[in-house]
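So that we are looking at the same thing, I have put the structure below in structure tokens.
Removed from the display is one protein chain of the complex; every other protein chain stays in position.
Let's look at chain A:
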Amino acid sequence: MIYVSDSPGKMSTQKKRAFQIEAFKHRVVVDPKYAEKTWKVLEHAIHEIYNHNASGLSFEELYRNAYNMVLHKFGEKLYTGLVTTMTAHLKEISQSIESAQGEIFLDELNRKWVDHNKALQMIRDILMYMDRTFIPSNHKTPVHELGLNLWRDVVIHSSKTQARLLDTLLELVLRERNGEVINRGLMRNIIKMLMDLGLPVYQHDFEKHFLDVSANFYCCESQKFIETCDCGDYLKKAERRLNEELERVSHYLDPRSESKITNVVEKEMIESHMHTLVHMENSGLVSMLVDDKYEDLQRMYNLFRRVPAGLTIVKEVMTSFIRDTGKQLIMDPERLRDPVDFVQRLLDLKDKYDKVITMSFNNDKTFQNALNSSFEYFINLNARSPEFISLFVDDKLRRGLKGVGEEDVEIVLDKVMMLFRYLQEKDVFEKYYKQHLAKRLLSGKTISDDAERSLIVKLKTECGYQFTSKLEGMFTDMKTSHDTMQGFYAGQGTELGDGPTLSVQVLTTGSWPTQPSPPCNLPQEILGVCDKFRTYYLGTHNGRRLSWQTNMGTADLKATFGKGQKHELNVSTYQMCVLMLFNNVEQLTCKEIEQATAIPMSDLRRCLQSLACVKGKNVLRKEPMSKDIAEDDAFFFNDKFTSKFFKVKIGTVVAQRESEPENLETRQRVEEDRKPQIEAAIVRIMKSRRTLDHNNIVAEVTKQLQSRFLPNPVVIKKRIESLIEREFLERDKVDRKLYRYLA
């Protein structure tokens, strides 16, 4: 070991000598054959290197020789000598490769390439000095690159090898595509060689042809598949091919080829056939949707996503199919008979496609939008959709979601809200919902206050405070009435004795969908307690007016029949009035009942029908025994009435789908209600804009009101005319299409 021991500091203490700086002595080359001799040594060494015989060579000597040659200005000779010698060797190599027969061709090429690389490395090392100094200053190609270029020109681009190499490679790829196992390692080495020779070599000598041949191959194959396979199978095959190509790239091709070859497969196997595939009979997209083939659908999505406009086709076909299905469902007169079933089917349809989109279409937003717009399209095709949706809610909240937990109730309500969102005529829904809610609240049939309130909250978030304020008012009324009744009984309980128990619900006018109807004549027993309540209520609340809505109430009656059997009858207020008459008389005609109770004839008919004509609930007996009620029909108390239940419910007021005339009436009411809303919107808009032309007003009004309903332009026009008449607006004197706001 040698250690640095003497510090240079000591040197300076030594006696100083006078230095004389001499010019650098160039060794003069005396021997005129110096260059030739030195090159011979190096040339010999290169031969030895190519012959795997380098162990006898001294690196130092070779390096020194090359160094000296460059130093003594023989760089050019060294360089050209190198080019010549290497070219000669490569020609030899090329011949030996060309003569390789059949299978071993690639092996030979690969082995020689490895050898050449090794030799090149050694040559570069001994000629390092030339590589560093002579080559850059003379703008020559560096040794390593030179070696690669020569290999490319002499070996790869030799007339015999070039085509043969390409054919061999493509043949191997084809064999692999046909299911044979090939030597991927060798393949990788050869491709790697092409890439080492530079990207252009790889691209021109291999990639371009590879892509052409692949396109051809997949064009033929896809044609064959499309004729023999169904859509699902075809897609499976296409997917497998695509994965094979990806695997091929990862195993032995340049990663940059990946997008190119996948493009080829996508174009040939998917893009060229996508219409055929989607519309394929009995197995195309529609069949997959019908049969819930989530895997196939997912495959289709993933493959079609790869090609331009692929998903658009899938989406369009899906949309039109959903629209058709929905249209059929919504227009089917069979379905319209049972609103609950109708809505349930809509929900099932939505669930089905939601599931398809989640499971197969990657939750794609554009597909969700397509689904939504389809639903919006067909739900609004049927003007009764709002009514039916409300009936569905009514059914769920009335009969209960049997055996389901609170969370499930929420889920059902959320789904209903989703359908609600699709509705254009939200005000119609509100109208029906109000009616149904009123019936539920008044008959005490609602199963869960929480569920009711939760739905109101949802409606509120969806449509704002205005939409639900009246609905909430109904709840408040129910609560207040409850408190009032408690107060009433706490204060007067003792005075009332054991007369009938009265339960009054005080409804705020305006919040409830009440129709004015003259009160009927209540039985004496009830009248007394009613008057007491009236006194109590008006005594605690100043300036209010109470009027009885006898058409909306219910009553529980205890009745004793012929053989002493006791039943509790659950009836409407009207029916109660009728039944109470029979406490004193045996027989009454319809006309007499009408006179005694003052119940409107149409209501009376209905109530008598449910009392006398329903089997198992016929507490009255009618003569003659027929379904229809005539004014002269006689009614008797049915002593022989029996029922296995103690409690007998008679003629419950279940909300049912409206009959045609009722529906028309509701429509008219809705139209009436819309008028002030449209007018208000027009005035709001004109107030801020001052002047506006007709089309813009219509557009703005539609925009403002679309959260509630879609106003009809004709109606808007009529409202504008009405506002002009009432001098809110005027037409511009010059431009008749322009309106002005009159403050």
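In the analysis below, a contact is a pair of C-beta atoms (placed from the backbone, for glycine too) under 8 Å apart; a residue touches a chain by one contact, two chains touch by 3 or more; residues count from 1.
Criterion: contacts and distances are computed from a predicted model.
Leaving aside the chains on screen, match the unshown one to its UniProt name from "Mitochondrial inner membrane protease subunit 2", "Proteasome subunit alpha type-7", "Elongin-C" or "Mannose-1-phosphate guanyltransferase".
For the chain missing from the view, the UniProt record says "Elongin-C".
Of A:Glu36, A:Glu103 or A:Asp125, which one is in contact with the hidden chain?
Touches the omitted chain: A:Asp125.
Using the document's definition of touch, tell me which of A:Ala54, A:Leu557 or A:Ala680 contacts the absent chain.
With A:Ala54, A:Leu557 or A:Ala680 as choices, the missing chain is touched by A:Ala54.
Using the touch rule from the top, list residues of chain A that touch the missing partner.
1-4, 7-9, 11-12, 14, 16-17, 19, 21, 49, 52, 54-60, 62-64, 118-119, 121-122, 125-126, 128
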